[in-house]
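Sharing a structure, written as structure tokens. Questions coming.
As you look at this complex, bear in mind that one protein chain is not there, while each of the others sits in place.
Order of writing sets the chain letters: A, B and C. Residues in each chain are counted from 1.
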Amino acid sequence: MAKGDKTVETADRTSREKQEAGALVSPPAALADSRDGQPGWIDPDMDFIRVLSRQSGDSLKKCIQCGTCSAICELSPDPKPFPRKEMAWAVWGMKDRLLKDPDVWLCHQCNDCSTRCPRGARPGDVLAAIRQQSVARYAVPRFLARWANEPYCVPLLLGIPIALLTVVLYIGNSLGVPQPSRERIIFPFCNKLPHWLLNVSFAVVGILVLAAVVAGAMRFWRAMMIADGRDGAALPAKSPPARIVAALKIAVPVLWSIMAHDSFAKCTRTRLRFYSHLSVLFGFLALSLVAVWVVTAKVNPLIPDGLIYPFGFWHPWKLLANLGGVAILAGCLWMVVDRVRDNEHSGAFSDWTLIVTLLAVVVTGFIAEILHFVRLEPHRHVAYFTHLVFVLTLLMYLPYSKLAHIVYRTTALIYAEYSGRNGKNTARTAGREEES
Amino acid sequence: MALRLLTTSSAGAPGKDSPLAGKRMGMVIDVGKCQPDCDKCIKACQQENNVVQAAAHKNHELAVHWIRKVTIRKKIETDEKAKKAEAAQKSVILVCNHCDNPPCAQVCPVRATFKREDGIVLVDHHRCIGCRYCMIACPYNARYFNFEDVEVHEEDLNKDRPKRSHGVAESCTLCAHRLDAVDQDGNPSPRVPACVEACENGALAVGDMNDKTSTVYELLRDYAVKRLKEDLGTEPKVHYIGL
Amino acid sequence: MEIKFERVEGTSFQYRVALLVFGGFALVGLLSTLWVMKYGIGRTGMTNRVPWGLQIVMAVYYIGLSAGSLVISGLYGVFGKLEYKPFARIAVYLATLFLIAGLLSILTDQGRLDRVFVQPFVHFNLQSMFSINPILYNGHILICLIYLWALFTERKRTTTVVATLAFGWAFCVHSGTGAIFGFGARVLYESPLLPASFVAAAMASGTALMIVMIVGLFRATNRPLDDELICWLGRFLAICVLVVFYFLFVENAYRFYVVELREAAHYFLFGGFHSLLFWIGLIFFGLVVPMCILFNPRTGKSIPWIVLASSLVIFGVLCERYVIVVPGLTNPPDLFPGMEIVHDPALVEGYATYSISTQEVLQALGVLGVVGFLFLLGLKYLELLPTEARIHPD
Partner (left out) sequence: MPENAAHGRSGNGRGLLVSILVLIVLAPLGYYVVRGTAVALGGKPSVEFLERPATQDDRCIWNMEAGEMRLHHWEHLARIREDVVRFGKRDVPGLNECRNCHQSRANFCDRCHNQVSLTPDCFGCHYYPDNEHWDPQRFPER
């Protein structure tokens, strides 16, 4: 498409949007939505405003509600577009309203809006800060999410997995808990670490994390339902199997579109983000699958004759794991380059923590692998321990760190699909808006 | 074979039970007894230490020689052929000098070359990275490098001794494996090095220079000996009688 | 004075061809190194008597070039000469690359490349220059990277601090490299002057390389460059060349003066191919002709002449590195003073010979390819070159 067309269309859209947006989120409408339900009464959360301001470089003060951001955004649905209205709510400190807003999660922070804001505000960063607050609200338990975003908590956060692994190793080695006999997993060359105990503890942590994730997602879902005034409304289908089918009908296309990076592909600022996130996501999926396979090998019916661990270099799982590692490494390095190049938006603390943790996991993993192949004792065990620490860090804080976007964005996208927010079921949305 | 139970106690440091403690191995070569056209010691060394294949190398300069023999004579400045022929020729055996201050061990970046407690200078082939710095540092040209893998026939091989793979440096070990040999009960039963065993003229002797009963001790006591390039301060332990 | 740095576009035909050529070199080098890893270094010109060859020569040469480049950047970084600020970034970048090249040359020369990344870290021998030098080299690369970062982010005070550190460190690096050869086993190596003369030659070759690079790059990208800047560098080069000449003279005079060394000195100066390189390559083309050009008031101010002189110095110093490394090895140790070896069935008697083999040339090309490739990429993706370099900007 030629550039001219686009400009015309954007301009066209901007004017249209402006009228629409003016009608939808003019102050009276927003006032009606205030925290304690009293019309015309706003109770601004000053702390919230302060946090957002700090994390977005005073964007809130710069915003003049021109609506360029909403007009430019490729992801924003036509009715009630974001991020303009979110900017307004943020300025007024309407924390409750914002944290219940699925639109905040529809944003993939391509920062098209931030680069093209005439006032130099950064709506992308504001939304990112709101998302972080949102994680802090819905996460179970909440204090972990608070810690996960505080730089001075890093030693503590790293200390927990180190302590945990040390205890496991102590129990396994020093206390001499016997290895269960007749192992299905065979470790021909490695028993410095009590693998079965490690597997068990990782599985336990994994299950706990899963529980935390589900609980957080449910809280978030309910909050969005209440905010939309459809509390108690169920899926249209009645019988349980039909319900599952209906739920799948909504969830599967959404999940596919997440994997296909539909939203990232729309980002016009840089193509780098599409590829970097794609490779990191699939690398992460591959490595998670390999990890789950190894950890659950003991109870896996698909393994007919025992699993030899460590795998040989040409073993399918090993190949996949190496590919995944390279993918994450490349993707993360791309992300780093992207953030370093962009002087204005160099990424928030939580952003960098995630990238650095991922890099640490992959790099220590490769070092451990190389040392394994050169059989350097005891260095390889030290490297492997470090690797495990970072893996556990990543896993443990999944529901609380930036990585929680896996949960909340997916939930929000599914909710958007379910509630017709994504523009496909516009009739319903439009009807609802007329009511209000 | 005596079985020493492998416990966790490391044999890392030379302790009191070290079989090498208090020894100082040296070699004495009697140049006068060495016959010019005899190469039994060289053949024996090659057979014993599997250097025979390396010696048969196509490129002479790439071959490995733990022990070699050179013919020398007095340097005569005049060009008269008759005078040159008059000058007495001597056959001199050259091996690694097992210096007390080995420059090769000093420059080895990974400590693959080292001086054992009994003074023998060895190369740990498991560790050598092949930088060839030791060959540069050796003032005696006594070090050799395995430039290529050499094909070995199984029947030519002394199966109890390693052959070589490419990329590591090596030199005479003074047949340390023979000197350290133990009998069935684990008691030391040293054998003389292959070259000494092969020499029918008694030109070579290897032994503990601290042991007053050893041949080496007696020879060093009774004869005036010379060492190569003493001015460098490397303190070689290979001594020549009648050089 | 605001200096703008700009990337080159990197879309021209010449750029792509250069990229392709260097990439090809790197690939060839990689393949030949893999071959060496599998089969050993038997196909090189090295033998048991000449165990070091072209790769070590090149390593020593590259490390020298790196030093010289750093000197140019130090003009701005350490001494604060603002008119040389335009060249600071490219100089530091080149210094980093050439040090990497030196390390790569040494790496590809090892017999067991697979162990190099493990054993030196596990077993360390502080008595060996080969253990000390990697610390110096890697530290230098690190310092250069920090220096580069400081230059890119225009941090003035950090630049001065890091530049001074890099300057001092570079002297350690190059003295350390010279010290590799400093021991008594080889008559021609044994010289306390070696580290010092090594540094002098390094400065000369590095300065010369920077002159060629700067003029070439500014011409190729059509950026204005004041002749006066290059003339000053030319004069600096002339002094460096003079110092090199002085050291060479003292070293050889000393060897002739000491009776024991006289034979070796004779071999060094009149002994074979290396003597040819010494007289023709180093003394005549590398030192005398450049000095004539640079000290001549007319040619010393003409850019083409200065570039010619610089190219000759670059070549001459390469010859110098060769005559440092190889003759010291081919000249055999005198095991029996006063005697001569009549017959040696194992090794060839007398002076050994060394001839550069295809294998070594391919590996050396590979290293050059890697560095050239990185250099071209750097031009495209980093803001290395200034839009102009003038003493008095309009």
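Throughout what follows, a residue touches a chain if its C-beta (ideal position, glycine included) is under 8 Å from a C-beta of that chain, and two chains touch if they have at least 3 such contacts.
Note that the coordinates shown come from a computational prediction; the quantities given were computed from them, not determined experimentally.
Peer 1: So there's a chain missing from this view; which of the remaining chains does it actually touch?
Peer 2: Visible chains that the missing one touches: A, B.
Peer 1: Kindly state which of the options A:Cys66, A:Ile160, A:Ala203 or A:Leu289 is in contact with the chain not pictured.
Peer 2: A:Leu289
Peer 1: Give the residue, chosen from B:Arg24, B:Arg143 or B:Lys163, that touches the chain omitted from the document.
Peer 2: For the chain that is not drawn, the touching residue is B:Lys163.
Peer 1: Could you please point out the chain A residues that touch the chain left off the display?
Peer 2: Spelled out for chain A, the touching residues are 1, 6, 9, 74, 186-191, 259-262, 265-268, 271, 274, 278, 282, 285-286, 289-290, 293, 301-306, 308, 310-314, 316-320, 323-324, 373, 375, 377.
Peer 1: Of the residues in chain B, which ones touch the absent chain?
Peer 2: Residues of chain B in touch with the missing chain: 1-6, 10-12, 14, 18-20, 114, 116-118, 122, 124-126, 149, 154, 157, 159-160, 162-165, 176-177, 179-182, 186.
As a convention for this text, only the chains that are shown with their structure count from here on.
Peer 1: Taking the touch definition from the header, please name the shape of the chain graph: line, ring, star, complete or other.
Peer 2: Contact map by chain: line.
Peer 1: Which chains, taken as a pair, are joined by the highest number of C-beta contacts?
Peer 2: By contact count, the leading interface is B-C.
Peer 1: Please report how many Å separate the Cα centroid of chain A from that of chain B, as a whole number.
Peer 2: The separation of the two C-alpha centroids amounts to 68 Å.
Peer 1: Suppose each chain is reduced to the average of its Cα coordinates; what separation in Å results between chain A and chain C?
Peer 2: Taking the mean C-alpha position of each chain, the two centres sit 51 Å apart.
Peer 1: Two-or-more-chain contact residues of chain C, please, as numbers and ranges.
Peer 2: Counting only residues that touch two or more other chains, chain C contributes 122.
Peer 1: Taking the touch rule as given, give the residues of chain B at its contact with chain C in the complex, in rising order.
Peer 2: The touching residues are 59-65, 68-75, 89, 92, 94, 103, 106-112, 127-133, 135-141, 143-149, 166-169, 228-229, 232, 243.
Peer 1: Where on chain C is chain B touching in the complex?
Peer 2: Touching chain B from chain C are residues 39-42, 44, 46-49, 51-52, 109-112, 115-116, 119-120, 122-125, 127-131, 180, 183-186, 189, 329, 332-333, 335-336, 338-349, 352.
Peer 1: Could you please specify the touching residues of chain C with respect to chain A in the complex?
Peer 2: 114, 118, 122
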